[in-house]
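For this depiction, one protein chain was excluded, whereas all remaining protein chains were kept in their positions.
Chain lettering (A, B and C) follows the sequence in which the chains are written, and residue indices restart at 1 in each chain.
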Amino acid sequence: MTAHPRPARPVVLGQNQYGKAENRVVKVTRDGATHHIKDLNVSVSLSGDMDDVHYSGSNAHVLPTDTTKNTVYAFAKEHGIESAEQFGIHLARHFVTSQGPIHRARIRIEEYAWERIASSDAGSRPLGADEVRHSFVRTGQETRLTQVTYDGASWEVVSGLKDLVVMNTTDSEFWGYAKDRYTTLKEAHDRILATEVSGRWRFGWTGDAERMPHWDESYEQTKKHMLRAFAETYSLSLQQTLYQMGARIIDHRDEIDEVRFSLPNKHHFLVDLEPFGLENDNEVYFAADRPYGLIEATVLRDGSEARIPVDHSNL
Amino acid sequence: MTAHPRPARPVVLGQNQYGKAENRVVKVTRDGATHHIKDLNVSVSLSGDMDDVHYSGSNAHVLPTDTTKNTVYAFAKEHGIESAEQFGIHLARHFVTSQGPIHRARIRIEEYAWERIASSDAGSRPLGADEVRHSFVRTGQETRLTQVTYDGASWEVVSGLKDLVVMNTTDSEFWGYAKDRYTTLKEAHDRILATEVSGRWRFGWTGDAERMPHWDESYEQTKKHMLRAFAETYSLSLQQTLYQMGARIIDHRDEIDEVRFSLPNKHHFLVDLEPFGLENDNEVYFAADRPYGLIEATVLRDGSEARIPVDHSNL
Amino acid sequence: MTAHPRPARPVVLGQNQYGKAENRVVKVTRDGATHHIKDLNVSVSLSGDMDDVHYSGSNAHVLPTDTTKNTVYAFAKEHGIESAEQFGIHLARHFVTSQGPIHRARIRIEEYAWERIASSDAGSRPLGADEVRHSFVRTGQETRLTQVTYDGASWEVVSGLKDLVVMNTTDSEFWGYAKDRYTTLKEAHDRILATEVSGRWRFGWTGDAERMPHWDESYEQTKKHMLRAFAETYSLSLQQTLYQMGARIIDHRDEIDEVRFSLPNKHHFLVDLEPFGLENDNEVYFAADRPYGLIEATVLRDGSEARIPVDHSNL
Partner (left out) sequence: MTAHPRPARPVVLGQNQYGKAENRVVKVTRDGATHHIKDLNVSVSLSGDMDDVHYSGSNAHVLPTDTTKNTVYAFAKEHGIESAEQFGIHLARHFVTSQGPIHRARIRIEEYAWERIASSDAGSRPLGADEVRHSFVRTGQETRLTQVTYDGASWEVVSGLKDLVVMNTTDSEFWGYAKDRYTTLKEAHDRILATEVSGRWRFGWTGDAERMPHWDESYEQTKKHMLRAFAETYSLSLQQTLYQMGARIIDHRDEIDEVRFSLPNKHHFLVDLEPFGLENDNEVYFAADRPYGLIEATVLRDGSEARIPVDHSNL
């Protein structure tokens, strides 16, 4: 809170930030006839010496949000887009170091993945000389996320993903829980466990003097470990699975100190087919929408400080 | 229109249909330790001798929508889900043949695709004996669609897809168009062409006496031809690309007589970087939301009748 | 279908249309210090002599979708926006009469309603001399719709609304329905009836020589009759309520010949509180999402032709 010192003002300004949200930028890189694309949604939030614009409407310290938008597009040309994280670092550094009143920049990025359209029966073999190399289809699976924050001295990078829907059709139980007068749930010894993963992980990297992680490799490996932990955990509760997903990441990825998941329990209810004279041996399920269980937790490297907010929003 | 014969009624009932929409059914099939899943969203619409329920509220001819829901789940057990089309055929036949007042059934199905989570570094090789075979991740790409209609005598099957986003980063032009006093657009000789494909294709199969198409193979091949036509067409307009996509399907898939596409032109505007002293040689684009061009057309096998409605809705 | 006459072509082009969708236009009219606003989302679809652009990519007959967008904004200035219907008529007439190859124009419009923010305790009394007259809050209730089609000779205007959620907490029953082996539903003699109304109504007006309806008054009255029919019908089925809603409009509004409704049955299930030793005397309900009953029907003035498509999409 940047409390305003004028006497007798009963109302003061607290934390504030501003910027242009959801700048959709697509970058095409041409390597001869072979094209590569990066497809990002970039949101800029700036903070600093901004009392005047709130109290009096003076914009002298305000770099327009339109300018922050222009900067996103110009930087896509000037610096290219090596990775979402690297692009965010370029932007955050620029705003903090070039504008005196701006003391902190937070850059949030969503990345959408694309894959090539095969133009022959080649499948996964290398493209031939006469094949199309500029056609893409959006993979449509998870959305990759990153948030880069810089205050002129140290960095915080929190990456993650959302919209990744996973399901185990067995190896999940739920029993032995607390009961009160409102408990009617029957214990389950073989159920479907499904969730739509929303995860965030914070890197230990904080300073320009340290070796920077390899962002893309880190993402691929982190996603892989997370999926395998989901698949391989024999689950007695979604909390247990969540913890395993987080612990597997901390165990395998030295560059990551903290993970937070928000996992809706996408209930699949076994349909009662008895009224129709049919047995339902864990075969036919009703996939429900609302309500849903919601399991949220942080998993940390021992000794690390928890910094990912309890309620992380998406943009 | 089923005009009601009572004299002096100035208002009459026209086309009507009813049923339970969006029944979410997940079917698990266990082949030893290896599980398979089908994930459908099934909507039932029934029509027939339904004047009374509209005029007087008598439900004597009305099989409850709740019963149509139960039937979806019971049929998942009784018949299994071989393909969305085959499942729709089972349901449509049942309603029309078992309930006298019901003369027509239309079953609409959305199908969501899942792939296995690899539980080792195996990648695409076959699973080993000790690997997990019941874990899945939703592919998240297109939604597969089908609509099966049966009136007791003949069948109409219209399949398709939606939510498939594709992009060519070159080999697209747009020029030589009509101009009037409101025209300001500059001609383009190298632009991005991107769209989110919504397509429907009608099968020639109409009767139980005919050989039924292989629905899953048809879907995979149709999608493949459509994507390749998109990728390989040097495009002078999105209309030309649309026609090529449809014609390729008609040319290669004998079982399909008619295709209709609704293709939003997902504009990617080249950003003007000149004010910043930068050149933009088809590298940096702004991906716009609204407004968007919308190109819609039917492509037919010569001699076939056009039956897919102009405005096909999604459910 | 505009079948193409060239010999030996096994594939032909069928119905097609194109244009710019979702042009968001806000028009401010200043009457001294008192401002008025119109907030529309306008979609243009043009058809005509368009074979060449599909077969060869020649755009000679294609007025760019960008031009149709410009026309929307220019017409907002040139003609103003008296009503959504009148604005659509201006646009449709323009495209068909000014471009030879264009034979048909269809303009679809969504309108969002706004009301003034009261700037004192005045409430509903007239604004005083010193009060703010340029501040608005979006009402957020239904979205008003219209579709204007013109082929150079006659007009078709279909207006309507969507997103209007209504509920009766009593005076609704459902019993006496057909039963089969999949029927488990219990009869209900007092239930909640709720739906989200999607309605379309077609005007009898087809020609410039006829007196044009008063569009805004027609909309207000039609909505009022529809709501009252919903409220005042003692309902034995949602079909009966739907018919009453349509019939009330046909009875009271001479300018309307046909109405079509798509009414999802937004189920409110009575919660079973018995396990907790509580009685639930039609007090506590669970509002469900999916699946939902879906009731659709056309209601017509006797002698009129049914022209609203069975599956009307929203844009």
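The working rule: a residue touches a chain if its C-beta (ideal position, glycine included) is under 8 Å from a C-beta of that chain, and two chains touch if they have at least 3 such contacts.
Note that this is a predicted model, so its numbers are computed, not measured.
**Q** Which residue among B:Phe87, B:Trp155, B:Tyr182 or B:Phe230 touches the omitted chain?
**A** Going through B:Phe87, B:Trp155, B:Tyr182 or B:Phe230 one by one, B:Tyr182 is the residue touching the chain not shown.
**Q** Using the definition of touch stated at the top, determine which of C:Lys77, C:Lys186 or C:Arg211 touches the missing chain.
**A** C:Lys77
**Q** Consider the whole complex, including the chain that is not shown, and state which of C:His61, C:His103 or C:His134 touches that chain.
**A** Answering carefully, the residue with contact to the hidden chain is C:His134.
**Q** Which positions on chain C touch the chain that was left off?
**A** Chain C touches the missing chain through residues 24-30, 35, 37, 39, 70, 73-74, 76-78, 114, 117-119, 132, 134-142, 163-171, 192, 227-228, 230-232, 268, 271, 273, 275-276, 278-280, 282-289.
**Q** For chain A, enumerate the residues touching the unshown chain of the complex.
**A** Touching the missing chain: residues 1, 3, 9-24, 43, 45, 50, 53-67, 69-71, 74, 98-99, 101, 174-180, 182-185, 235-237, 239-240, 242-243, 246-247, 250-251, 258, 260, 264-265, 290-302, 306, 309-313.
**Q** For chain B, which residues touch the unseen chain?
**A** 181-182, 184, 275-277, 289-290
Just so it is clear, only the chains that are shown with their structure count from here on.
**Q** Quick check on chain A against chain C: do more than half of the interface residue numbers occur in both copies, making it same, or fewer, making it different?
**A** Homomeric contact, same residues on both sides for the most part.
**Q** Most central chain by CA mean?
**A** Chain closest to the assembly's C-alpha mean: B.
**Q** Turning chain B onto chain C with a C-alpha fit: angle in degrees, nearest 5?
**A** 180
**Q** Please tell me the distance, in whole Å, between the geometric centres of chain A and chain B computed from their C-alpha atoms.
**A** Result: the chain centres lie 30 Å from each other.
**Q** Using CA atom averages as chain centres, what separation in Å is found between chain B and chain C?
**A** 24
**Q** Which residues belonging to chain A are in contact with no fewer than two other chains?
**A** 275-276, 289
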